[in-house]
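See below for the structure under consideration.
With one protein chain held back, the other chains of the complex are shown just where they sit.
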Amino acid sequence: MSEMSKAAPLPVMAPPRAEIPPRLRAISIVAVVGAVSVVIALTCGGYWLSNFTQAYCMALAVLGCALLYGQLGLVSLCQWALVGVGGWVSLRFYHYVHPPFVLTILVGGIGASVIGMIWGLPALRMRGLYLALVTLMLAGAFQSLVTVISFPVGGPGFLGQVGASGNDRINMARPFFASSDTAYFLFVAVVTVLCIFLVEIHRRSKPGRAWALIRKNEQMAAASGVRIVFYKAWAFALSGFLAGVAGALLAGLFGQLDGSAFPTTTSIVIFIGTLLGGYDVWLGAFLGGVLTRFIPALLIDLNVNTNAGFMIFGAALLFALRDPLGLGGQLTLLAERLYGKFQAQRAS
Amino acid sequence: MSLLPFIASGIGLGAVYALASVGLVILYRASGTLNFAFGAFGGVSAFLAWQLGDWDIPAPIGWIVGIAVSTALAYGYGRLFAPRLAHRDRVVRAVATLGLALFLFGGMALYWGIGVARRLVLPTDLSFVVLFGVRLSYTRLIALGLSLAMAGGVGLFLSRTRIGLAMRALASDRHISAAIGVRVTQIDSLAWLVNGLFAGIAGILLANISRLDAGTLTFLVIPAIAAAIMARLSSLPGAFIGGMVAGMIEALLIASSPEIANLRSAGPYIAALLFLMIVGTGQGVGARE
Partner (left out) sequence: MIKIDALTVQFGGIKPLDALEAEFSATICGLIGPNGAGKTTLLNVLSGFVRPVEGSIVLNDAALLGLSPQRRVSLGLRRTFQQELVVDELTAMENIQAIADHVSADHASARREVATALDFVGLSARRSMLGRQLNLFDRRRVEIAKTLIGRPKVILMDEPGAGLNEVETEELRRLLIQIPSAFDTQLVLIDHDADLIASVCVETLVLDFGKRLAMGPTRAVLDDPVVRRAYLGRE
């Protein structure tokens, strides 16, 4: 990049890669996720369908993580804990009120968003490393907490627990229009697309520009009138919201959530997925998220010890750090190059 | 209710956390990298020591092999991987060690399993002393003594020797240090070596005092980091004290009601969190990284 600044002031030639225009990008989001989802819906049943549904939820979690890292350079290592918070809040809300499912999702999202902000805000004024540490510690604290208090299952009291026999457990119902496994999967796919759009809209408008300035240099951002804490908090809120939505969707998938299913390691794996997929493009979050679920599911299917998955992810992280684009980034670059060629040919 | 029994029972755990915390701070000061794999290095050391004992090899050889391997792992990482990330920011370098930690954790869990109840037995477990009504095995006292000696030794090394001076120079400003001839790679490697050594010993002790479990040992690093944070990632005495305090808080939580005991692992995190929020880190926006 800096090599260009030393060039003589000649008019710059048309770049070899063209940024894909917004309308085409929007179509490609729907097309790609839609196509992949339709293929999955038609070919998978039972085990893989459930796992891909979970994978899409992971993609939402990764989307939030990628937002913080890609837009602001902030490392959050508690995203899975926020998914758990979202799941908890949505289950709690459901058992109190039995609302329409979409409302449950929103409440789950908002709950995780608020908790995420409370956790994250004090750390925002500190060096980036402290934020990573604080979020990791919070993931650990959440793991301890939720193992003890578990998730609401329709019982009395705030924690909603029932006796050890577990016969009185009430599952959260899926929405009436998406009760079969395939229908629910497609519903989750639609929510995923909507969330990707939500993030893209943020990125292309005022908050995205503010985040870009903050990322470049906080003093310069302040000197441009950007209220830094406010916009960082906004990013946190959005990232937490996405995690919460993922949690609510998982609660709907299984009907209940397991208190032992939210270990710290998964939050770390989500961050790894963020890097592997590529944190700068929506496709990166989608692919990265799917990978974080797909690999363990594949290992189980092949009867390989899932701890091998940790070894794979750990090693992948060491190599992913060298490539800032990630898988999604590389694919997007390819698409931009093709588009650039297409434009050049049309011009000639 | 007197606190003294809890303080006494927290001595062993505190000593391990103190050792870990000091090890982390030393490496951070020298290379700017917070090593998330510290606990995992310790775990490898402890598991190897246990495994060799399980194969009826005399225990001291097991310890030596364990500590040597953990030291070699750390040194190897410091020599081969860390330099490639030397130009990246601190967060990226720390996150890389997280990948290493996950890799080692996966390996240990794969080979030795998770949730299997094991403890690394040491000969010094058999004798004990009674302090404030609490039985303390010799192991815990040795842990305390060893921690003090190693932390003190490293402190003296940093302040009295030339290499120690070079290490402190590096911590203060890497580029200038390199420009005036400080052998950056050598000092870095030494810092990683010391880190691996501390980890190897801390791992064996923790596997005795707590549990020989891949998760427990790998995530030892979290309370150790909490303690290091309370020392602003820079003060050795502070790291030591922070570790001791973290251990005692955990002992206190274990000994109180069963519900709270389950949450005890959250204790150090919450303490560090509160500390950070109230006291801050002493750095603001625009402060030099």
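By letter and in written order, the chains are A and B; residue numbering begins at 1 in each of them.
Just so it is clear, contacts are C-beta pairs under 8 Å (C-beta built on N, C-alpha and C of every residue); 3 or more make two chains touch, one makes a residue touch a chain.
A quick note: this is a predicted structure, and the numbers were derived from the prediction, not measured.
*Asks:* Check the whole complex and report which displayed chains the hidden chain contacts.
*Replies:* A
*Asks:* May I ask which residue of A:E19, A:D301 or A:D323 touches the chain that does not appear here?
*Replies:* In the complete complex, the chain left out is touched by residue A:E19.
*Asks:* Of the residues A:L159, A:L198 or A:A212, I need the one that contacts the missing chain.
*Replies:* Touches the omitted chain: A:A212.
*Asks:* What residues on chain A make contact with the chain left out of this view?
*Replies:* Counting only chain A, the missing chain is touched by 1-2, 4-7, 9, 12, 15, 19, 206, 209-210, 212-213, 215-217, 219-220, 222-227.
Operating definition for what follows: only the chains that are shown with their structure count from here on.
*Asks:* What is the distance in Å between the mean C-alpha positions of chain A and chain B?
*Replies:* 32
*Asks:* For the complex, give me every residue of chain A touching chain B.
*Replies:* 73, 75, 77, 122-123, 125-130, 132-134, 136-138, 140-141, 144-145, 147-148, 218-219, 228, 264-265, 268-269, 271-272, 305, 307-318, 321-322
*Asks:* How about chain B: which of its residues touch chain A in the complex?
*Replies:* Chain B residues touching chain A: 34, 81, 84-85, 88-92, 94-96, 98-107, 109-110, 114, 219, 222, 225-226, 229, 259, 262-266, 268-270, 272-273, 276-277, 280-281, 283-287, 289.
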